[in-house]
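What follows is a set of notes on a single structure, which appears directly below.
Apart from one protein chain that is not included, each protein chain of the complex appears where it belongs.
Going in written order, the chains are labelled A and B, and every chain counts its residues from 1.
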Amino acid sequence: MMKIAVASGKGGTGKTFISTNLAYIAADQGSVHLFDLDVEEPNAHLFFPERVRDSRAVRRMIPIVNAEICDHKGICTQVCEYHAIISLATTTMVFPELCHSCYGCLELCPTRAISEGFKEIGKIHRSDTGGLHLITGELKVGESAAPSLISETKTSVPQEAQINIYDAPPGTSCPVIEAVKDMDYIILVTEPTPFGLHDLDLMVQTINQIDRPYGVVVNKSQAGNNLIESYCTEHGIEIIARFAQDINIARAYAQGKIVSAVFPEIRTRFETLLQRIRERMI
Amino acid sequence: MKEIVIMSGKGGTGKTSFTAALGVLAGKQAIVADCDVDAANLHLLYQPEILEDHNFLSGKLAVIDYDTCIDCGVCRDKCAFDAIDLTDGKYVINEISCEGCAVCSYLCPEHSIEMKDNHAGKWFISKSRFGTWMVHAHLDIGQDNSGKLVSKVKDEAKKLAKKNEIPFLLVDGPPGVGCPVISAFAGVDHVLIITEATQSGFHDLKRLTELIEFFKAQASCVINKYDLNEPISGTIEEFCNGHSIPVLEKIPFDETFYETLQNGKTIVESENKNLKSKIEHIWQFLKNVEG
Partner (left out) sequence: MKVAFTAYGNSWNEQIDIRFGRAKGFFIVDSETEETEYLDNRVNLEAQHGAGTSSAQMIANAGVSALVTGKVGPKAGSVLKTAGVKVYGGIGYASIKEAYDKFKKGLLIEQDY
């Protein structure tokens, strides 16, 4: 069994292009689980439009105020750093989307009027296409608890598949670290622009905090452009694959197609990429 | 002063590239504010000289006073975020995991934990290589964005524009349609939407339009990469016509667009006259919108 994460410093670099195609060709070599951990905007499912087999809700603690005991003195409001519990003259309101489940109000309420309740923070969906199982974490709109949903999504199915691929959220904050921290290999997707380079550098700084093997995939590469190459040489990072800028690829992708299923030469490139990752892991 | 904000909904539509190019055309007539603080990229094209830098504080962080700490471990037991580790007999705050909830500080029997302001990043006033002023920000690794930094960058840019009697403020807006976007809407005269011919581009355009209509703001639209999916591009045009949002330009998927960026240049610095004249046309329109 191996675990590969696909990550990028910013949106729009082609992270989902890499993860969906890699999963698609890997499914010919063994069972594959593709985890969509980009929980705020999961979109891997757009490329595998099969019916969802099952969905389940993920929950988290929120406070419940017992109106008969509460004296509306507002200690809870004073201690809540997130303004998630608001005490008015005759009532106290809880805002689940703002609550970080820190238990502060429960601990500090002088009348013990607050008890543990639960709220849904999102859903985990599963669907199948032949040897490929897609597991999607979907955060509710306006919900901030991405890291807990990501960790639930990662552990929501027994990891019996031979290859597990994880589409990580973009950026460099907590959700990304949660998604990639226990991987066998991390693919960092970037593009050869100053934007791509800047975000790659932030990503490298983030990954260096967790000490996992990683390499770079240059998407939309162009002959004669060595922006990413120079950076990687300087920092001793391997470029594990390149995908050229091509309007036909962009068009097929924009129409929701798996590019490897349409263009055999792209398929070969992904097979080589997977083979290289296997070699790097031994 | 006229304030124009450039928005896109989803990332990757070319919003920053257009903002940068418009800023070059405006020259000393405009201040550019980079409110896309999650992916603050404008400075990469402007390579500005930083004139002022300021710390940006946001949220709290727990700090243990080891002179009074009795190693009781209450803090670790009560921390809901597993942000306190026991290392070599000492309780240590993990700064990445700490969410600043202050529960440990309230419950520490010795009052040994203080909540300090968290350093979340920096914001800058700079001058670009074209002489255009810009206000921008940088978040530290692991820090989240909120409407707060967007408000800060925009308010500072506004102050600067007023003080120096600069007629235009161009704002590179944050992505999405959430709280930071609403912060960016405050006080705008015109919204320029950069969308692309994809389903998700259209989806986000519709959500942005709802906000624009709610705020009774004026708006116009540019469809980038319109030839990637011409049926959707057509649907977007119809939608815009139906909502009194003029479509200023349709830009084809263009290699030079991309090449120029690769060289760290803005698209008005490219050799592509066609592309350049389209951007000039957009700027002419924006210059004359009513304040």
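Here, a contact is a pair of C-beta atoms (placed from the backbone, for glycine too) under 8 Å apart; a residue touches a chain by one contact, two chains touch by 3 or more.
These numbers were taken from a predicted model, which means no experiment stands behind them.
Novice: Would you indicate which residue among B:Gln29, B:Ser151, B:Gln199 or B:Asn272 is in contact with the undisplayed chain?
Specialist: The single option touching the absent chain is B:Ser151.
Novice: Pick from B:Gly23, B:Gly59 or B:Gly121: which residue touches the chain that isn't shown?
Specialist: Missing-chain contact among the listed residues: B:Gly59.
Novice: Which of B:Ser128, B:Ser183 or B:Asn229 touches the chain that is not shown?
Specialist: Only one listed residue reaches the unshown chain, and that is B:Ser183.
Novice: Considering the whole complex, which of A:Ile62, A:Ala84 or A:Ile163 touches the chain not shown?
Specialist: Result: among the candidates, A:Ala84 touches the missing chain.
Novice: May I ask you to list the residues on subunit B that touch the chain which is not drawn?
Specialist: Touching the chain left out of view, subunit B contributes residues 58-59, 100, 146-148, 151, 179, 182-183, 185-187, 214-217.
Novice: With the missing chain put back, which residues of subunit A would touch it? List them for me.
Specialist: 77, 80, 82-84, 86-89, 91, 93, 95, 97-98, 144
In this section, only the chains that are shown with their structure count from here on.
Novice: Mind listing the subunit B positions that touch subunit A in their complex?
Specialist: 10-13, 16, 38-39, 41, 44-45, 59-60, 78, 80-81, 96-97, 99-103, 106-107, 141-144, 175, 178, 197-200, 225, 228-229, 253, 255, 258-259, 261-262, 264
Novice: In the complex of these two chains, what residues of subunit A are touching subunit B?
Specialist: For subunit A paired with subunit B, touching residues are 10-13, 41, 43, 79, 81-82, 100-104, 107-108, 142, 170-174, 177, 192-195, 198-199, 202, 205-206, 209, 220, 222, 225, 227, 245, 247, 250-251, 254-256.
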